[in-house]
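For this view, one protein chain was removed and the others were kept in their places.
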Amino acid sequence: MWGRRTAQVFPPAVDTWVRLGTLAAAVVVLGLALGGWDYARSAYVTRVGWVRDQPVPFSHKHHVGDVGLDCRYCHTGVEDSAEAGLPPTHTCMTCHSQLWTGAALLEPVRRSLASGQPIHWQRVSKLPDYVQFNHSIHVARGVGCVECHGRIDQMPLTARAEPFQMKFCLDCHRDPSTRLRPVALVTRMEPLPWSEAERRAYGLRVMAAHRIDPKVLDNCEICHR
Amino acid sequence: MSEDTPLPTGLPQATGQAYWRGLDELVDEPGFMATLAERFPALATGPFSGEAGDWRRRDILKCLGGAVALAGLDGCERRPDEEALPAVVADEDGTPGVARFYATAVELDGVAQPLLGKTREGRPVKLEGNPEHPASLGATDAFGQAALLDLYDPDRSAAPLERGTPTTWARAEDALTGLRAALDASGGAGFRLLTGPVGSPTLRRQIAGLLARWPGARWHLLASGRTDHTAGGDLPRLDRAEAVVCLDADPLGPGPWQVWNATRWGQRRRAFQGGAGSASLYVAEPSPTITGVTATRRLAAAPSRIGVLLAALAARVGVAGVATAPLTSPERAWVDAAGDGLAKARGRGLILVGKDQPASAQALAAAIEAHLGNGATRTALPPLDALVPVDAAALLPDMAAGRVRTLLVLGANPAYALPGFAEAAARVATRLHAGLHVDETAQLAHWHLPLAHLLESWSDGRAADGSAVPIQPLVRPWLDARSRHAVLGLLLGDSKDDRTRVRETWPQLSDDAAWEEALLKGRIAGSEPAAVSPRPAAAPAPLSPPSPTDGLSLVVRPDPCVWDGSLAGNPWLQELPKPLTKLTWGNAVHVSPALAREQGLKNGDMVRLTAGDRSVTGPVWILPGQERHTVLVHLGHGRRAGSKVAQGVGFDVHPLLGATGPVRLERADGSATLASTQQHFAMEEDEFVRFVDTLADTLPPEPASSFYPPQKSSPAWGMAIDLDLCIGCNACVVACVAENNVPMVGAEQVAKGREMHWLRVDRYYRGDPDDPVHAFQPVPCMHCEDAPCEMGCPVNATVHSPDGLNLQVYNRCIGTRTCSAYCPYKVRRFNWFDLTSKDPPELRAARNPEVTVRSRGVMEKCTYCIQRISAARITAKKEDRAIAEGEVVTACQAACPTQAIVFGDVSRPDSAVSTRKAGGRDYDLLAEAQTRPRTTYQARIRSGESHGGEEA
Amino acid sequence: MTDPARHEPFALLAEFDDPERLVAAAHALKEQGWARLDAFTPFPVKGLDEALGFADDRVAKATFVGGVVGAVTAFAMQAGLSLDYPLWTGGRPLIAVPSFLMITFELTVLGAVLAGIGTLLVTSRLPRFNHPAFDAERLDLSRDDRYFLAILAGPTFDRDEAGKALAALNPRSITQVPKEPGA
Partner (left out) sequence: MTAASDKRAAQWVLALPTRFPAPTAWLVSMGVALSLLALFLVSVGVLFAQGPGVWGNNIPVGWGFPIINYVWWLGIGHAGTLISAMLLLLGQDWRNTLNRFAEAMTLFAVTCAGLYPILHLGRPWRFYWMAPYVSTMGVWPQFRSPLTWDFFAVLTYLIVSTLFWYIGIIPDLAAARDRATRRRWQVLFGLGALGWRGQASHWQRWQQAYRLTAAIAVPLVVSVHSEISLLFAAGPIPGWASTVFPPYFVLGAAFSGFAVVSMLTVWLRWMLGLHALVTPRHLDMLGRLTLATGLMTAYGYVAEVFAAAWAGRHEMATLTARVTGPYAWSWWGAVLLNFVPLQLLWSQRARTRPLVLLLVGACATVGMWLERFMLVVTSLHHDWLASSAHRYVPTFWDWSLFAGTIGLFLTLFLLFVRLLPVISAFEVREEAVEGGGD
């Protein structure tokens, strides 16, 4: 019937298609929004759980979990410096001059010592350059290593445990009470034998004692300078 | 964790496993050493731990890349995670991320400026004054601050050159050995050593040894027309002088003695503010200097009139038998004022006469001082030793005559600074040059040997007060360069290391304790020269008749920013606005407004300046307050070689040095754009800089400004800048640049109005351009309580902190520039381009790791050195105490030699800043803008008389 | 031409060539008690709504509601988000009502317009690309300069009654619009 001049430009199917199309468009838009929201928080962006190739497959699980080294044995700066610091080759060799002296895995370490060239570690817990994080004050207030670095003692290969995004920092800065622990136990990995209520009660006492005011803790200049 | 938070019951006190803390628990811990090391960092460097160990902490090359990565310098955008490179050997510099300070010094014209070098991860990132040293009192000048960048200059010479081609030190050593043999044979005949002024006792000792070993050798001094401070002379004591008269002299101006004089002037002036005696400064000068701007009474006088003024002054104070010439009424008024001032301050007066003035003038000044009994206001320093160099001028004829067979130029640049050197050098058989750069002289030399920067070598020096300063390296030489001592050592065939050489110079340092003490304090005890009795005043010689004033008189001065050109490779100094003109990146022919009117000149017009048979061509700059017929030019520009930064900037006026004959100024073709950071200097009816007449006067109170209550918080940071103390020396500006990683943008961008300085020193004048009143005003961010900028930002990138800081969050900024548009003070700076990410690693290493490096398209501004505030806050928090008064010192405040800048907590009534603000001279800049600035100013006091009276 | 016998009609149309007669006709039918009346015109004809007894103000209501919703949302958003992360700017209070009114007004407008136009489309069942009306002979002229009065087919629709009623108005022509497009 398209032959004769008529106003009927479209077959009935068009209406169906248009309605379906509108629906589809709505779904797509919604999908993109949710997808984007999810992507920005996904491990792909935050690198949470990603293991990076290291010159030496160093196992925190072995050294911390099994051997029982304290974090501060290698990360010596953590208590009095902004940076926890990576151990110099000498620190590795304090033990490995006696243990596993011939292990192929440790060849890069020995080479480093011999050549004086540092070991090229790949940083796992890297904050953006515009964030000024200070380890010492967090340790001094009893923020456990595990709060940010996770159960490092269970990581055969080291991976980022938390999304180092602003929201992550803010959550703690706005309510530190449940993340505080006795300073003596900051490097301890296993969860404390405390109920949530006990933790909060303790945290609140610490905050009172040290005049920690969450209202000013989320100010820009605390981290950005 | 503190006792007031006991562990709740049920918590295991033992922590499962037996953690072991580290080697220090296994080995015997040297507790004493640890604490000592903490308090005296330099000790931890273990100078006694042997050369190798000593180098370790300074080992920069090893981890430069790592240091760059760790320092977090890559701007605001997200980057893939970098590699981390821990040191191979435990860092004796202490934990990474903790700054350490080491006492050292840098030299200008052979005068050492005592410094503390701040190092992070084993590399210097900032220089501060050494509070332990009387010649510094913790203050620095612009040159001292900028020395850091010279150390990291990517254009520094990296390897020896033989006839221009890179070679090894081994070959250089062979050559020197050969030369030594030849000289031994010939007794040094035809050997000449050419240096700049040498203050280092060790270097002088080496030179003495050289001259003794080779009697035929000569030592020449290249001072580019400046006095050799190391040859002894009078040391002014402005702190004791209640009335100072400067005739064509610029004691507060840039130069080796600026810090000494400025700190002393600051002491005097502050005492005067406190009611303890007068602090009058009478200046007669051909062209305005910062001393003239600071003066309580200034007179623009042609150089030729200085003698006349001096005579009149002598007559005024009653020196007998002085022939006087007639004076103009302004001159008369000035002489009367100055004379009365001197008379009032009898015995506590000081007369300084510029070195360009004839000896007769100097003698007359001495006579007046003697007449008034002004002995206490100056100390006469003896020459350092018996060595007296021959002036470089005497070298050229010898060279031209072929009497020079071997010439060793050590750390000087005669091919640039000594007209005629190049031609004469052609007749010299062997030309050696040792310097930091492959400069004009190096290009003429057969051998060029790269020198190490003072901050990376062992040495010593003489501070302004004559006392000796040990110089220790902050970092290992990261280029294949040798110290000046090592170079002479090679020639003389002694292979000792520099540290030994220096210690040999100082027998009193032979035992380690004394040596360590010297290194810690940054001064060598008992090295102060005994003050000799001042030279007896010669009888007033008859003054040379004043030359006709119709002709022009030429004044040649070192550039206030790049000095004699040796610093021309330093971008921080090239882009530093000159105090009076605010010119950057180049020099100009400065003329008086009157002369400009006569000859129809305007800023930027090219002119040919001729003195006798020599002439140079350059752009004109009109300088209000300059004497009618005086023409001022600055040395130090028009470099033809050396650092890339230095080349092709400005024009070289060395040819005019010592030129005799009439001075002429002709219009040349064309004009040039001069990169000035300030276009309008006239302060009409505005009161940006406010004055009170006398100490007793106060400013009228401001009406309450805002509807909202003022901000209450503790701490509440604020700053007070006393314009009565500020001398506009620019030390604060460079200190700010160094502390805050402020990028340099170059002449073109400065001319467009895009300089990045967070802190600028505005300069105004009021009144008749031919004889105006000048004033300086440093302008950082005002940190307004009711900040308009914050209202404008759509993304919360600039907000207010509870302790009263106006924050700028770079990584949140999207660059709408609304904050800048709304800022009445225009203190905000914008990254119009990517200014940082292409910096070479050397410059990255120079950056302060505690300050974010800004990326393209974000706004930045003064933060009150928030990184220092945060550091103090964290330290205080760890010790569970409030931040102590004076614990936070901003970079500008630390550098200021007169302590014009005070920073602190305005919420405590007892703090220094509160005391300043409580005074009657305190005022808000642009109070009518109703922004409630936290930075306030104290008005200048016109009079220097303790008991009122004088009107300026 | 479709065959009425085989096809249930959508409506019966009477064609007029000027609006006055259309309105008059509409009045007439209304008085005869015809319920399901409508018309097809090239532009909104004055007085036709009254004649046909249209009084649908859903669009107006929706506009109002949309405006209110927009206003409340806007102010709540601004106040809420300012409190969610309280950052101090320019010494002003966190909830600065005068400043918030701007965006409140804008979103009021946006809400109102979106709601109004949305309701227009929904209540008119638009878009509708394929419609029996498009098949009608000459009806396309109703977008030009003809005016059609329509009696829509309903459960109690009697073609002949309607035909007579329309004929009585002596239109230029009477057309039947089938529900299904013809073969």
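Order of writing sets the chain letters: A, B and C. Residues in each chain are counted from 1.
Convention: contacts are C-beta pairs under 8 Å (C-beta built on N, C-alpha and C of every residue); 3 or more make two chains touch, one makes a residue touch a chain.
Worth saying up front: this structure is predicted, and the values here are computed from it rather than measured.
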{"item": "Among the chains presented, those that the missing one touches", "value": "A, B, C"}
{"item": "Chain not shown: contacting residue from B:Gln647, B:Gln678, B:Thr694 or B:Ser907", "value": "B:Gln678"}
{"item": "Hidden-chain contact residue, picked from the options C:Ala14, C:Ala112 or C:Ala162", "value": "C:Ala112"}
{"item": "For chain C, the residues touching the chain missing from this view", "value": "18-20, 38-46, 48-49, 52, 54, 56-60, 63, 67, 77-78, 81-82, 84-85, 87, 89-90, 92, 96, 99-100, 102-103, 105-107, 109-110, 112-114, 116-117, 119-121, 123-124, 126-131, 133-134, 139-140, 142-145"}
{"item": "Residues from chain B at the interface with the omitted partner, ascending", "value": "678-686, 688, 749, 752-754, 760, 762-764, 777, 779, 788, 791-796, 799, 812-818, 820-822, 824-826, 828-834, 855-859, 925-926, 928-931"}
{"item": "Interface residues of chain A (partner: the chain not displayed)", "value": "5, 7, 9-10, 15, 37, 40-41, 163, 165-167, 170"}
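Just so we're on the same page, only the chains that are shown with their structure count from here on.
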{"item": "Reference chain C; chain at largest CA-centroid distance", "value": "B"}
{"item": "Separation of chain A from chain C, taking each centre as the mean of its C-alpha atoms, in whole Å", "value": "57"}
{"item": "Gap in Å, rounded to a whole number, between the CA centres of chain B and chain A", "value": "45"}
{"item": "Geometric centre distance via CA averages, chain C-chain B, whole Å", "value": "81"}
{"item": "Where chain A touches two or more other chains at once, by residue number", "value": "220"}
{"item": "Two or more partner chains touched - positions in chain B", "value": "799, 802"}
{"item": "Of all residues in chain A, those that touch chain C in their complex", "value": "1, 5-15, 18, 218, 220"}
{"item": "Touching residues on chain A, where the partner in the complex is chain B", "value": "47, 52, 68-70, 72-73, 76-77, 80-83, 85-91, 94, 112-113, 116-124, 126-130, 132, 134, 136-137, 140-142, 182-185, 187-188, 190, 192-194, 198, 201-202, 205-206, 209-210, 216, 219-222, 224-225"}
{"item": "Contact footprint of chain B on chain C as seen in their complex", "value": "85, 87-92"}
